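Contents: one structure, followed by commentary.
Complex shown without one protein chain; remaining protein chains in place.
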Amino acid sequence: PGNRPTFCTDDGLNCIAITGRLHLDTAAYSFSPKSAGTTPQSVNDGINARRARLGLIGTFNKDWEYGVIVDAGGTTDGDVTLNNAYVAYKGVKGLLIQGGYIDVPYTLDEATSSNNIMFMERAASQVLATNLAAGDNRAAFGGQVFGDHYWVGAYVTGPTTGLNVNHSQPQPLGATFRAVGLPINNEVGTVLVGFDALYLAQTGGVTNNTLGISDRIEVRVDPATNALLNTGTMNFVNNARVLSGEAAVKFGSFMASGEYFDYNIQRSNGLSDLSFNGGYGQASYVITGEQHKYNTSAGAFGGINPARPVNFATGDLGAWELAVRYSYASLNDGVIRGGELKNTTVGVNWYVNQNMRFMFNWIHGTVDKFAVNSNVNTGADYDVFAMRTQVAF
Amino acid sequence: PGNRPTFCTDDGLNCIAITGRLHLDTAAYSFSPKSAGTTPQSVNDGINARRARLGLIGTFNKDWEYGVIVDAGGTTDGDVTLNNAYVAYKGVKGLLIQGGYIDVPYTLDEATSSNNIMFMERAASQVLATNLAAGDNRAAFGGQVFGDHYWVGAYVTGPTTGLNVNHSQPQPLGATFRAVGLPINNEVGTVLVGFDALYLAQTGGVTNNTLGISDRIEVRVDPATNALLNTGTMNFVNNARVLSGEAAVKFGSFMASGEYFDYNIQRSNGLSDLSFNGGYGQASYVITGEQHKYNTSAGAFGGINPARPVNFATGDLGAWELAVRYSYASLNDGVIRGGELKNTTVGVNWYVNQNMRFMFNWIHGTVDKFAVNSNVNTGADYDVFAMRTQVAF
Partner (left out) sequence: PGNRPTFCTDDGLNCIAITGRLHLDTAAYSFSPKSAGTTPQSVNDGINARRARLGLIGTFNKDWEYGVIVDAGGTTDGDVTLNNAYVAYKGVKGLLIQGGYIDVPYTLDEATSSNNIMFMERAASQVLATNLAAGDNRAAFGGQVFGDHYWVGAYVTGPTTGLNVNHSQPQPLGATFRAVGLPINNEVGTVLVGFDALYLAQTGGVTNNTLGISDRIEVRVDPATNALLNTGTMNFVNNARVLSGEAAVKFGSFMASGEYFDYNIQRSNGLSDLSFNGGYGQASYVITGEQHKYNTSAGAFGGINPARPVNFATGDLGAWELAVRYSYASLNDGVIRGGELKNTTVGVNWYVNQNMRFMFNWIHGTVDKFAVNSNVNTGADYDVFAMRTQVAF
């Protein structure tokens, strides 16, 4: 986002910029558990500071970048935690090497800044993948090379920041890879296809072999919905890997993208391997004509800068975008019955000016969840109306 | 406060300002419990970072304001939590619409910035009211209109930020209203009268019908004094409302103000309603001649900007203010015996320069607290000598 205050030394070699990001969410749920065995039985409307970040991003001696960003948002909003803290070398054009706590550039939707994502939350299938060994607040070291027609990056990753990291226990260890090609990338349009892989070599923690994967129902205001699409604790986990493909097309103000994920959990102690899968497809159209421009260094698409920022005096109403997504994820295999999620989301994004947008999401979805040899569905049907107020610079 | 670094784009439409606030308190208590049943039996002298805030406040496209402020102070000082995070529309003169985590402008003393309050702590009766559904760090949405002779605002309010908000439980829901008229507001003096109302529709939490109200003895260094003026948990609470009146007079360097609060708790399950009350009156005189100017957009009075900032070389000694307050609150009704507080506070405020002041408070007070049909007083007498070192910009 623009309008980021930046201060440089007179020689221009050393700079510091102030960055901030505020995502304030509200949601109203219509929630119907499918049986008395569903957890939760009811959910609560409410508000949540999803992200409330402050930080500094700068450059030393032209070639070195650093950042320190803290976040007062999240599930337990109010508590300020470390978001990003990193050092990067960018002295060679088309190359970036970085280490520290970063937002690991794995998957198309994670490479897209949370300021620019199409819906309030990324699709469940994508969150399941990145939570294993990537995502935000993640200790990582790696690099990426990029140009107008490609982006390739690989990272070794460790634990995330936060209160739950006990440095006296084994720490998680993983790796990610992302390779993207753009056969078309010009003023008229962009076509992107890519391949991603994630490997979690050790899960960390006192046993260093337990793992649970889960996600909320694509709205985060009530965290209790995390119990729905949820494998529970899987024991004797040797490693986990995710293979996925991504594709996107941008043509003028129209954009469509999707990803498909195949998750595989390898277990010891005579337990069988587990295989899950999920994916999403989404499309949007900016009816006021602005475009999501491709960002070469991110290997992903940027946000909307409204041509006519809102000004009630002149009648300018900013930019408006319509979006729709279908999202699917299944965490069922063998005796692990984590449930199956099917969500359809309709979104309206109102870009007030270069730094603000309001997002409106209606999620219509269902989770089906049956224990083995049971015909009791402990899932739920739901419609969620959610709104985000976003400020970023 | 002035000297706030502010950076704008060349067109002046987008700005960002850095704000900070540091209130460092120390206190020495002379504390005499009235019986062996008093809790606490003794209190501890000490120090406390009451407020230690850093944040950004800015403007986008001239009409939109935002703020993100974190606070490392408070009762458990040291832990950094979200203080304010909001977006406001100010495109129409005399109107402000805002939402997010804000400092809800309810009551005269809360509308007065903590940088400018007359004593180190606001009066107990005021704290009891705002803690129900307003105050600082409060999720709220609402608006206000104001001019030289009026200020009217209404807000819907939710939970406060912080570690205690469990977003999986029902969240508190309330509303506030404040209307102020200024029959006189000119260079000579200001006369303000107003009416305030607060309604707490649901208390939140797992039962969503319990409530406890309490305050420390107008010094916050030892939080154990919170047990004195304290209703304990009240069950089956349907709702709570507070009606109050406020008045203030400023004439040159003299200022006096007061508020009276009537609290009413409505209960179900055959339990009777509860009625509490409290109030305060305070007056100050700036002996070096400076004045607390009325702030139209806040509907309250500002701070002191010393004409001659402290400079030991030239003998300038800043501005000095003397202040006195009487504060009363009773939380006794029926079988609820939360106690009765009577405090007299004498204060000296030394304004070193535009951004710094030292405050000295002597609180002489008593809490009387009798269980029903008991003549054992579990209250306490106390004298507290407290000092605040304040920096704000």
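The first chain written gets the first letter, and so on, giving A and B; residue counts start at 1 in each chain.
What we mean here is this: a contact is a pair of C-beta atoms (placed from the backbone, for glycine too) under 8 Å apart; a residue touches a chain by one contact, two chains touch by 3 or more.
What you see is a predicted model; the values in this text were computed from it and never measured.
Undergrad: Going by the contact rule already stated, which one of A:Asn3, A:Asn137, A:Thr366 or A:Thr389 would touch the omitted chain in the full complex?
TA: Result: among the candidates, A:Asn137 touches the missing chain.
Undergrad: In the whole complex, not just what's shown, which of B:Thr75, B:Asn186, B:Thr344 or B:Ser374 touches the removed chain?
TA: Here the residue in touch with the unshown chain is B:Thr75.
Undergrad: Sort through A:Gln41, A:Gln169 or A:Thr233 and give me the one touching the missing partner chain.
TA: A:Gln169
Undergrad: Touching the absent chain: which residues on chain B qualify?
TA: 3, 5, 18, 20, 22, 24, 40, 43-49, 52-54, 70, 72-73, 75-80, 221-224, 309-313, 352-356, 389, 391, 393
Undergrad: Since one chain has been left out of the picture, which residues of chain A touch it in the full complex?
TA: So the residues of chain A touching the unseen chain are 7, 9, 14, 16, 18, 54-56, 58, 60-61, 63-64, 66, 68, 70, 79-82, 85-87, 91, 99-101, 137, 139, 158-163, 165, 167-171.
The criterion applied here is as follows: only the chains that are shown with their structure count from here on.
Undergrad: Enter the angle, 0 to 180° in steps of 5, of the rotation superposing CA atoms of chain A on those of chain B.
TA: 120
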